[in-house]
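Partial complex: the chains shown occupy the same locations as in the complete assembly.
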Amino acid sequence: MNVDLFHAAEFVGIVAFAVSGGYAAVRAGMDWLGVLVLGVVVAVGGGTLRDVLLGEQPVWWVRDPQQMIVALVTAAVVIVVATLRPQTKPDSWRTVLYADAVGLAAFTITGTSIALVHGVPGWIAVGFGVITGTGGGVIRDVLVRRKPLILVGEIYALAAVAGGALYVLLRETTLDSGVAAAAAMAVVLAIRAGAMRWHWQLPHFPERHV
Amino acid sequence: MNVDLFHAAEFVGIVAFAVSGGYAAVRAGMDWLGVLVLGVVVAVGGGTLRDVLLGEQPVWWVRDPQQMIVALVTAAVVIVVATLRPQTKPDSWRTVLYADAVGLAAFTITGTSIALVHGVPGWIAVGFGVITGTGGGVIRDVLVRRKPLILVGEIYALAAVAGGALYVLLRETTLDSGVAAAAAMAVVLAIRAGAMRWHWQLPHFPERHV
């Protein structure tokens, strides 16, 4: 992947997931530091999981801490906005969902790309895209004790699978890597946003309580 | 451990935990992709935890992805069966429990064995057996928001401790490693199945709510 686009995508993903984690903390009634912590954990969680599974240690934010600063600043902005505009709160879960979709798109493609660079087979690289894209959100949902969004019903992980697979396929053509990444991210975002807007669902089973 | 038996045990464990994870997803009302994801995560979760703690990275399913395929196919079969035979659903938690017991037996012994190969002291190797055998199930229970099975009351982790300890002891004799593994797995399965059948419990404390 083109280095500049790669960094731009990671930047967007970090900001988006820090917003998603920060707002989830606001909604869960956490304090200011909790908002910072959850914003950071969600922003770097998926990439951290990817690095640990690949054996890329110390994990990237130790070697390249400026993205941690981006996450902290973003979460601080969430605190300010949520404090100044409490009336916007009823919609804040919607904000979380859209920020989450942008982060999903960005991190799915950077995760797939990094796994390919490590020489991982293409379809396993798609799995690393899914892990990188969804890992932070899963950690967020476990910590605020919500049912993980990845299980909620509207299409979620499928968007990551589709985008990751498209990226792997496009990389085997002569297409410019930046174009491939942009197209694949657009596909993830379009599928996920469409799923939220029109309630697209895969067939699912009825919930049962024991 | 004999290589063939080792692979057979891992195969059985992968299938059993993919069934366990897949059915847990069915019961939690997840969609088809969620069943695939949870089946795979539960199937490879314990071994992944073991590899990361030992520093065996990239983790085994990156180097040896065919077990991932086994998990995916198994979870796909769960989808088909759960769709075609919804009337079997009331018993599906029982199915999860028995599949879980088989996976527990298989992975406890492969985990203990791999830790011994890494030169880990015997009693710590038993701990790695417990981690490998119970890790996937703990992740499953956290994700579907059930109380972890390992804490539920009927004997669970004790079966893994007993089987792992037996395996370590038998490996210090001149006994064939395949025989040692088979005996140890049988012990885990017998203890866990007996605990489910006759409700064997260790002494436990009354639950309190804050």
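Order as written gives the chain letters A and B; numbering starts at 1 within each chain.
Quick note on the criterion: a contact is a pair of C-beta atoms (placed from the backbone, for glycine too) under 8 Å apart; a residue touches a chain by one contact, two chains touch by 3 or more.
Keep in mind the model is a prediction, meaning the values are calculated, not measured.
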Given 2 placed chains, full-complex copy number: 3
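In the analysis below, only the chains that are shown with their structure count from here on.
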Euclidean distance of C-alpha centroids - chain A vs chain B, Å: 29
Of chain A, residues touching chain B in the complex: 52-55, 57, 118, 120-121, 123-124, 127, 130, 138, 142, 145, 147-148, 150-151, 153, 155, 157-158, 161, 201-208, 210
Chain B residues within the chain A interface of the complex: 25-35, 37-38, 48, 52, 55, 57-59, 61-62, 65, 68, 82-83, 89, 92-93, 142-146
